[in-house]
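Starting off with a structure, shown below.
Presenting subunit A:
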Amino acid sequence: MTQPMLEVKDLHAFYGKSHVLRGVNMEIMPGEVIALLGRNGVGRSTTAKAIMGEVAPKGEILFKGEPIAGLESHKISRMGLGYVPESRDIFPTMTVRQNLILGIKDMKNPGKYTVDDMLDMFPNLRRRADNAAGVLSGGEKQMLTMCRTLMGNPELIIIDEPTEGLAPKIVQQIGDTIAEIAKTGVAILLVEQKLSIALRIANRVYVMGHGEIVYGGTPSDFATRDDVRKEWLEV
Partner candidate 1 sequence: MSIKTAALAAAVSVVAVSSAMADVKFAFIDPLSGPMGPSGEAGYTSFLLAAEHINANGGVNGEQIEVKGYDNKVNPKESLVQLQKAIDDGVRYIFQGNGSSVAAAIIDAVNKHNQRNPGDEVLFFNYAAVTPDFTNDGCSFWHFRFDAHADMKMAAITDYIQGQDDIKKVYLIGQDYIFGQAVAAAAESQLKEKRPDIEIVGNELHPLAKVKDFTPYIQKIISSGADAVITGNWGADMQLLMKAAAESGSEIPYFTFYGGSLGAVSALGEGAIDRLYQVTEAITNLDASDEQYALIEEYKQRFPEYDYYYHRAFNALNMFKQAAETAGSNDPIPVAFALEGMTYEEPYGTATMRADDHQLQQNLYISTVSKDVKYGVDNIDLGWKLLDGGKIDAAAAEQPTTCQMERPEKP
Partner candidate 2 sequence: MTAPALSLKNLCKSFGPAKIINDVTLDIAKGERHAIIGPNGAGKSTLFNLISGLYTPTSGTVSLNGTLISGVAPFEINRMGLSRSFQVSNIFANMTVRENVRCGVLHSLGQGYAFWKSVTSSKEVQEKTYEVLEHCSLVDKANTPAALLPYADQRALEIAITIAGGANVILLDEPTAGMSHSETDRAVELIRKSTEGKTLVIVEHDMGVIFDLADRISVLVYGEIIASAPPSEIRGDPKVREAYLGDEALPEETV
């Protein structure tokens, strides 16, 4: 019962010769929302990429108890791990609808959401359903990316910097959406820079520094840890 959804043990990663991740350890329980904080350049996105198989990982990564380190990304995805990358990577020449369809892993065995469910949930997207995704605004693109990932029926979603470059009002909306998704029981690993959002929706917080986890705890505990914030976060 208490088996973690995702366990990362002593994860290392390299870019060429430079050692970027130096032994990351973390775990995420089913249904949890975890915020991964840290300064630019400490390896938060790399951690996400290493888990998803985009960067070659060294070390152990267990998803629902199964090792996934080094698997090809489609296999990781099919085990129930969704990923919303920092770059969002919508397919700009395809319509919103087509983007959503591509989120379905297996046409014979689709997930719990249909394309229409998604469009119902986000009226903005419905209005644009047959437009090329490339013309959406930044916030809409972020919504679309998250919806597209949901179409694949993931049990855990890793969301990398969803609010980057978005206006405050939209940031608020994105935060609400993530909270909404979390309510459906999907676990979330949120890589964020904005403490406000992270602390609002996270059950637990990890702080990274220098390619490793330097702090892990609840938001309320974190609020008391000025030392961590001073040494490892900007503010």
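As a convention for this text, a contact is a pair of C-beta atoms (placed from the backbone, for glycine too) under 8 Å apart; a residue touches a chain by one contact, two chains touch by 3 or more; residues count from 1.
How were these picked? Simply put, all candidates are chains of the complex that A comes from, given by their letters.
Please read all numbers here as calculations on a predicted model, not as lab measurements.
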{"item": "Complex partner of subunit A (touching, any copy) among 1 or 2", "value": "2"}
{"item": "Candidate 2-touching residues of subunit A, taken from the complex the two chains share", "value": "16-19, 39-43, 134-135, 138, 161, 164-168, 193-196, 209-210, 230-232, 234-235"}
